[in-house]
Every structure is written in C-alpha cells, then in structure tokens.
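Yeah, one chain of the complex is gone here, protein chain that is, but the others are all in their spots.
Chain IDs A, B and C follow the sequence of writing; residue 1 opens each chain.
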Amino acid sequence: MNPQSLRITVWNEGVHEARQDPPAIAGYYPNGMHGAIAEGLAGHFPGALIRTAVLADPEHGLSEDVLADTDVLLWWGHLAHGDVSDEVVERVRRHVLGGMGLLVLHSAHFSKIFISLMGTTCSLQWRNDGERELVWNVNPTHPIAEGITGPIVIPEQEMYGEFFDIPTPDDLVFISSFDGGEVFRSGVTFTRGRGRIFYFSPGDQEYPVYNQAEIRQVLANGVKWAAQHGIERQAPSVGNPQRGSFGS
Amino acid sequence: MNPQSLRITVWNEGVHEARQDPPAIAGYYPNGMHGAIAEGLAGHFPGALIRTAVLADPEHGLSEDVLADTDVLLWWGHLAHGDVSDEVVERVRRHVLGGMGLLVLHSAHFSKIFISLMGTTCSLQWRNDGERELVWNVNPTHPIAEGITGPIVIPEQEMYGEFFDIPTPDDLVFISSFDGGEVFRSGVTFTRGRGRIFYFSPGDQEYPVYNQAEIRQVLANGVKWAAQHGIERQAPSVGNPQRGSFGS
Amino acid sequence: MNPQSLRITVWNEGVHEARQDPPAIAGYYPNGMHGAIAEGLAGHFPGALIRTAVLADPEHGLSEDVLADTDVLLWWGHLAHGDVSDEVVERVRRHVLGGMGLLVLHSAHFSKIFISLMGTTCSLQWRNDGERELVWNVNPTHPIAEGITGPIVIPEQEMYGEFFDIPTPDDLVFISSFDGGEVFRSGVTFTRGRGRIFYFSPGDQEYPVYNQAEIRQVLANGVKWAAQHGIERQAPSVGNPQRGSFGS
Partner (left out) sequence: MNPQSLRITVWNEGVHEARQDPPAIAGYYPNGMHGAIAEGLAGHFPGALIRTAVLADPEHGLSEDVLADTDVLLWWGHLAHGDVSDEVVERVRRHVLGGMGLLVLHSAHFSKIFISLMGTTCSLQWRNDGERELVWNVNPTHPIAEGITGPIVIPEQEMYGEFFDIPTPDDLVFISSFDGGEVFRSGVTFTRGRGRIFYFSPGDQEYPVYNQAEIRQVLANGVKWAAQHGIERQAPSVGNPQRGSFGS
C-alpha cells in the first residue's frame, strides 16, 4: 500500500474544545485534539487525505460518503457519548464490519461504537491525578510497535487501571504503569467482521499527549496496520452454497 | 464445585416443536430439543437443578429470579430470534457479564444475545443436505474436550461452513468437516465481562443430534467449564480509587 | 477431580538453602523454598500426596517412577540451571507433553525445561532493589485467579520487567508493576502436547514471598488448573490412519 493513498478521518466530539474546558486546552490544542492528531498523521503520511469531523457537524461529519471514502477512522469521545446518534453509530459499525479500520482513543472506551463491537461493559478504573504513565512495548515484532524501543514516558496523565473489561484482545501490544502502581493494557487489537480495530489509551483533554512524537508514531503505525486500502467494503454475510460449487 | 449443586436452565424457542415442523420431530424429540438436552445433562449431573424454559412462557421463562438462580444457561433458537424481547435479552446479557455461563447452540449463532456479546454479524455458510459431520478435537487438554478422542461422527447434519464471522475465540476446541468438503469452527469459547461462553454448532431440528452420547458429553463438559457456582453475580464496573487505596 | 487424590511434586534446586545464601534464608524458609511451597499446598489440599525433591537427590529426585506418579510438578531454580542433567530434563519434558502439569516459578524462567518448551530465549529485565510488587488480576474469570480480587501486594521483591521473551501465552492472568515503574506479565499459561504449564514470577530467595497467603492461593489454583488426574500419560504421536477408519 502506498501511504500517500491513505484516506483517514479523525473524529472528535469536540465538546471540551467548544466549552474551553479545561481553559488551558486552547493553548496546547489550538486546533482541538482532532487537529493535533491530524497534524501528527500528516507528518507521517504526506500526501494522504486526512479529514477531521466533530459531533456538531451535520451527521456528525460521518455521512455515508465520508465513511465510504475512509480507510481508517479515529474516534475520540468523552462527555457526549450519549449524544452520538444511533444511526451514525450503526453506519460506522457497518463500515467497520465491512473493512474500515478503527482506532479508538482514550475515553472512547465508553463510546457506543466500541461497546457495540466489544460486547462487554468496557469499564475500567481511573484517577485524574497527573501521574506519570509509562507505556511498555510487550510485542516488539508487532507492526504497531515499530520504532518504539524503551517505554514511552508521558510526564502527566490520567490513570487508567485494570480490570479493563474487554474481550481477550487478538494482540496485546502495550502495557502501561502509573505512579500509583496501577497497570493497564493500553494498546490492544481486535478484528470484527473484516475490520481491524486498535484501542490506544494515552491521550486526554487535560494533558497534551497528542503532541508527543512517540504517541504520534504509534497512531501512525496503528493507521497503517488497520488500513485495507482497495478492498471491497462489505461485511461478511450468509451464504447457502450448492455442494461442490467452489473451484469450478 | 460439587456438580450436584449446579443450577442449569435449558432455553429453547420451542417453535419447531409447537408447529411440528418437521413432522417427525415429535418422534426423536418427544419432549422437545430442550427436553433432550436436559435429559442428557441429568445423566451427567444427577442431583443438579435442571430447568427448561421456552419462548411462550411468561418473560420467556427467564425472569430475574430464574436467572439469579442459574449457573449456566443453554440457548437454542432459530425461527423466532426476532420475537425474543429486547428486555429479556438485556437481562440475560447482564447476567452473563456478571458471571452466568452461556452455551449457545447451533442456529442460535443468530440470536440477539449472541450477536450482542460478539459484536460481529455471526454470519456463516449453510446447506441442509443431510451430510455427515465429523467433529474433530483440536485441543485435547481443554476441559470441554475431556473424554472425546476420535472425531464425533454425526451421520446426518445441516452443513455450517466458513467464513464464520465471530471474533477470534479465546479457545478453539472443535473443528468440523462435512461431506461437501466445508469446514467449520464448531466448538469455540469466549469470555465477556465475568461470564464464560461456549458456542457449539452440532444440533438441529431435523436430525436427532442431541440424543447422541458424545454430544451430550460435550454439552456436560461445557456446562461444567462455564459454571462459576458461588461467585457474586456482578458485572465489572467503573471505579475511581484513591492512590494507594489497595492493600491497606 | 477430588483434590485429595492430587499427587504433587515440588522441585527446588536447593542451592541457596544449602549455601545459606542469603544468610537469612533459614529464618523465613526453615524447610527451604520447596518446604514453604509444599506447606502452602498442603493447607489447600489436605490429603493430597505432596513430595519435595532437590538437585542433590539421586536423579534430582525425579525418577521415572516419581514423575509417573506426579499430576503436577512445580519447578524452582536459579543458580544451578546448568547442573540439571539433560536426561532428567528430557524425562520431565516427555511427561509434560504426555499430560503432567508444570508450574514454573520465578527465576526458573531460565531453566532448561522452560526454555525447551517455549522455544524462545525467555530473557527479561531484572533489578534486585527490594521494590514493592503489585500483582494485578487481568482475567477475573480464569480459574487461576479464583479468589484474588484486589492486587496482591508484595512489600519487597526483585523486579522482573518487560520485554519478557516468551511466546504469546494462551492466557494472560496477572500483570505486575514495580516501584520503579516497570511492568511484567507475571502469570501466564501455555499448553504443550497434552500438558498444561503455568509460569508465575513472584517468589525469590531473598524475600519470603512463598509464605504469603495470596501467593499460596495462586499456586494452589495453578496446581488445580494444571492437573489432569487419571488421563493416560502419553504425548501426541504420529498416526497413519486408513480412510474412514474412525467411527466404525
């Protein structure tokens, strides 16, 4: 795949930015979290098509046309999970099952789309105390870990801790620890239908994590891994074949 | 766990039986498929509490009280998936996430409860042509395969074939082949929340599969594996612990 | 399985104890680490047959007769991996592939038997600095985690950190963190042949970890999980079946 042909959509509810909550957010994220994420991806994939979309856009910016033209969708949400329309969630789900990649970020563990694809509560333990997070690579051959050697050091972060109620991931790529001693499976992959899903927990409205080079590297790796450019977008479906109807 | 203390509920939509469709069903399943399954389990777990329930019962026979008193629920459905009330499905799902075992049988791959726990389409290929099914044990150390050596030979069965759109299972226990050459991951396990789930495909309204000794052995093994008798029934939930609040 | 019928062998090289290195070891482990582990198991399985064996015993205490009469073998080694005879290692390996359970403890990650079953280097990062270890349960439905809720707090321990070079485990049960911020997959399971293997990292010659109740609980859970009492002890082997030779 030629990375220049990638079509990426970065979705953010955009509520923290609209409310200027926290007040400092406009300082480290002048173009919103989606802007910072998109900027990071643009640095890795010059020439790629990178869109952003927010909750307030018509159809949340996720029309059928946009999704059909998206290889990988990134999703950030926190305050407004309940305001995302069920129709859009169902549309995104159909595209994921049909082969669109999905990166689920931080507090989007509680998004409708992630819960519907996982089948679990997706609950976890949390504490907002500005703790240092260390992101350890426990799968050095994984494409998503490419170029990540020592732990990624995030000076201040919200703590996310186990038990994280997700299905057993296909691949466990990163495990984080926090000052308080908690641990978290912070980088995990899944497949659903024909779609590839990567959940990555670092990233928060209060800490400028998406400006960090290693985090941008992981997101770019995740996009490359999740993309299946050029495949027909179609979810698996029921068939009723005749005997011996293959290979003829 | 003392198998005598097991509390098992066998659920069947019971529509094929009510309609006598196929007509011969009353011959090989005089007490319905649920009756045959319950009889098989009773042979393996004398003294256990084994209930049956059908769609036509009030609340489909799956009241809060019944589920709270159930260690493992078995689910058979085919014609009437859409008639199962969303409220009951949500109740069953809550109990599974809280630790109730669930065995999903044959055409129940398309039940609301299974799809909601898997997050995929759960679609597959099928053909009803009375083909021989061979069920191969590919995981001989697995508790669900205990006592199963050579392949289980089912003289006539509906064919279920790949691609079976499920998440990567935690454990792959059985793979089936059919006369026509198709293969199917016919025995697979998952965990969701605190609950253990076993999908097992053999079993159909047209062929008396649930009367077969090896099939009854696998179902009994599955029940024993899925049961967590005595644990508190509670789904994982969000927590906001103080620093260092453990181990004090 | 009746836990009273369990036959357990606890193997320890016994070199730290023989050398009184560290000097304090006789204080917290008056009967050696194997003695403490055996005592813990006896508390959980009254009536079970629990042997101990050490490197200095004839055939290291692991004769064909002893292994044939062992459902689960526990293995602790550190200073003397190279002194274990290849013949005994091969004998243990044959029994594991034939269905004997194996618990590999702490520094035994570098034992000949573990490396030969894993196929990797089994290397890791370490630091002996008396750090607090927190052992988090990330798999609450797993039989080995039964009864373990909050993290197990080990006040002082040697640090073991990632990257731990093992194959992807079948089940990841525990993840540890250490004061210094490192993380470690500290409780992991594998199957090889017909045998079940559990690696558990807590436990060291300098810190009295095996006297701790939660650690003893995990080891007892591990033994119960790994035991396949009553199965024929035979490794998988090549077969050349005739067509249709099954099910006749």
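What we mean here is this: contacts are C-beta pairs under 8 Å (C-beta built on N, C-alpha and C of every residue); 3 or more make two chains touch, one makes a residue touch a chain.
All figures in this text were calculated on a predicted structure; none of them were measured in a lab.
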Chains on display which the left-out chain touches in the complete complex: A, B, C
Selected residue (touches chain absent from view) among B:Val54, B:Ile144 or B:Ile175: B:Ile175
Full-complex contact with the absent chain, from A:Ala56, A:Val153 or A:Val238: A:Val153
Per the touch definition above, residue among B:Thr52, B:Ser107 or B:Asn137 touching the missing chain: B:Asn137
Residues of chain B (touch criterion as defined above) contacting the omitted chain: 132, 134, 136-138, 140, 151, 161-164, 172, 175-177, 179, 181-183, 185
Sites on chain C contacted by the missing partner chain, in the whole complex: 97, 116-121, 123-127, 129, 161, 163, 165, 167-168, 170, 179-181, 190-193, 235-244, 246
On chain A, residues whose C-beta touches the chain left out of the figure: 99, 134, 139-141, 150-151, 153, 170-171, 191, 194-196, 228, 236, 246-247
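Convention: only the chains that are shown with their structure count from here on.
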Given chain A and chain B, the chains that contact each of them: C
Intercentroid distance (Cα basis), chain C paired with chain B, Å: 34
Centroid spacing, where centroids are CA-atom means, of chain A and chain C in whole angstrom: 38
Overlap residues in chain A, where contacts from two or more other chains coincide: 161, 163, 179, 181
